[in-house]
Structure formats: C-alpha cells, structure tokens
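A single protein chain has been removed from this complex, and every other one stays in its place.
Moving on to subunit A:
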Amino acid sequence: MSDNPISTALAKVEREPGVRKPDPLLVVDGVTRTFGGLTAVHVDTLEVQRGTITALIGPNGAGKTTLFNVISGFDRADTGHWTFDGQELTGRAAHRVARRGLVRTFQLTKTLSKLTVLENMKLAARHQRGERMGLSMLWPVWRGQERGIVRRADELLERFRLSHMRDEYAGTLSGGQRKLLEMARALMVEPTMIMLDEPMAGVNPALTQSLLEHITALRDEGMTVCFVEHDMDVVMGISDWVVCMAEGSIVAEGPPQSVAKNPAVIDAYLGRQHDEPENEG
C-alpha cells in the first residue's frame, strides 16, 4: 500500500486520536451530543483526509451513528462546530448539508419502496427545474433535463448491476440490492464526500465483497468516503485510515494495521482487564 499516493500523504501523520491531516475535507471540532445524562458523542477533533477511505469503527453504542447524524444534519449537537471543504456546516439542515456535497446513507436502508428503482435514482438528481411547483406542470421545461438525468441514472445502475431491476418497485429488491441502490442513489447527488452508515450490515459475504469493490472504486475516482462499521475484519482490507470510537470519544486513529494492534482499540472491543496491572500488558 505504500506505493499509492494516499498512503504516502498519510504516512507522515501521527497515529494519535484527533491528529491533524495535511488536506482535510471534513473538520470536526469539540462536538458533543448528550441524551439526558448520557454523553453519546464527545469528539474533540476529527479530520477526514480528502480522497481517502476513512473507516469509523467501534463497538456498538460507541456513538458512531450519532456522530454521523450530527454531521449530516439529522441530529443537533450540543456544542462544537464542523466545516466541510472550508465551509461552515455547523447546525445546517440535512438537505443543505447534502447540497454542499456531503451525502449520507442509512444503516437501515431508506429505499423508497413504492417508487421504481429508476425513480429512486431520478429523485436524487440535483437542479431539476421540474421539482419547482410552479414549473411542474410545464413538462417541456424539464423534459430535456430529465433525459440527461435518466442517462446518468442508467449508467450508475449499470455500474451497480441493478439495470435488470430498473423498472421494478424498489420494495421488491433484496436487502443487499437496497444497499447498492442507496449507494448509487447517493452518487446521483454528485457528492464530494459520501458517508456510509454500516454499508455491509445484513449483506451476504459475496455481496459484501462487491460493495467493498464499489467503495474502493469511488475512492480511486477521487471521492472521499467515510463509513461506519463495527466489524474490524471488513475494515482492514480497504481503509486508508481508521478511526476508532469508544464511549463517545475517539480512542485511536491510524492506518488499519496500526489501529488493529492499538491496545486502546482492543480494550474498546474486548473490555479492559481491570485486574491486570497496567505494566504487565
């Protein structure tokens, strides 16, 4: 991996929680989110390097999804601010975050089952004039644009091997196909960064492989990918950088191999052995 430019860019970066990156796309500072007395997220600093695959790992309840929700505007932060591509994103409504180029998917897929697969794709396209109420009746105004959108949707469906389901209701897709559709649909928004919430959850091993290949391909095209995953094995193969959260905070950061060996990560996953003296470990 040392020969690819991404790894070289990250090679000199310190392997410690909250470290600054040379070219960060997303910068999160001092974000906390509490639910009553429980602090779900307490992240001092997190930077996501442009053009990398960053994995956010951690055991269940570590606050990964909550952090995702806060950044993407689906939840409110109690404190802190974050910027995306140099622009302030703090407290922005979810649809504004998406328009800025940061698009997310969901752990439980949100495909629109009563729309066809193609309609799901078309929905995500931006700048369609026909989405304005006043112009919606004037089909000549938006028909040409619609053709371009369909062309792009078809290309993406082809790439994600969903072309044969194009005109079926999305509700008839299998769980794995829904994950693919959601990813393809997010790409219709033409994002600069895509955040995937457990893209591999509930997907069979063969499809997991294909999903991983899609994610790698996106990175190779220059997109920044950040994904949440709690299964460490999945993460190791494809990530350029791994961030581990536990109990709401970031406990470790680094390239996959170094994070896997990090005692803080092992503690987070397996639980600390309190009866062991510190110096023996």
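Note that in this section a residue touches a chain if its C-beta (ideal position, glycine included) is under 8 Å from a C-beta of that chain, and two chains touch if they have at least 3 such contacts; residues count from 1.
Just so we're on the same page, contacts and distances are computed from a predicted model.
K.L.:
Leaving aside the chains on screen, match the unshown one to its UniProt name from "Succinate dehydrogenase", "Fe-S cluster assembly protein SufD", "ABC-type lipoprotein release transport system permease subunit" or "Amino acid/amide ABC transporter membrane protein 2 (HAAT family)".
P.N.:
Result for the unshown chain: "Amino acid/amide ABC transporter membrane protein 2 (HAAT family)".
K.L.:
Using the definition of touch stated at the top, determine which of A:I6, A:V19 or A:V189 touches the missing chain.
P.N.:
Within the whole complex, the residue contacting the unshown chain is A:V189.
K.L.:
Which candidate, A:K12, A:K114, A:R151 or A:H164, sits in contact with the chain we can't see?
P.N.:
If we include the chain that is not displayed, A:K114 is the one touching it.
K.L.:
Among A:S72, A:Q177, A:S239 or A:N262, which residue is in contact with the omitted chain in the full complex?
P.N.:
From the options A:S72, A:Q177, A:S239 or A:N262, the contact with the absent chain belongs to A:S72.
K.L.:
Who touches the missing chain here, A:T8, A:T172 or A:Q257?
P.N.:
A:T172
K.L.:
Could you list which residues of subunit A touch the chain missing from the display?
P.N.:
On the side of subunit A, residues 72-74, 93-96, 98-99, 103-106, 110-115, 119, 122-124, 126, 128-133, 135-137, 139, 142, 146, 169, 171-172, 185-186, 188-189 touch the unshown chain.
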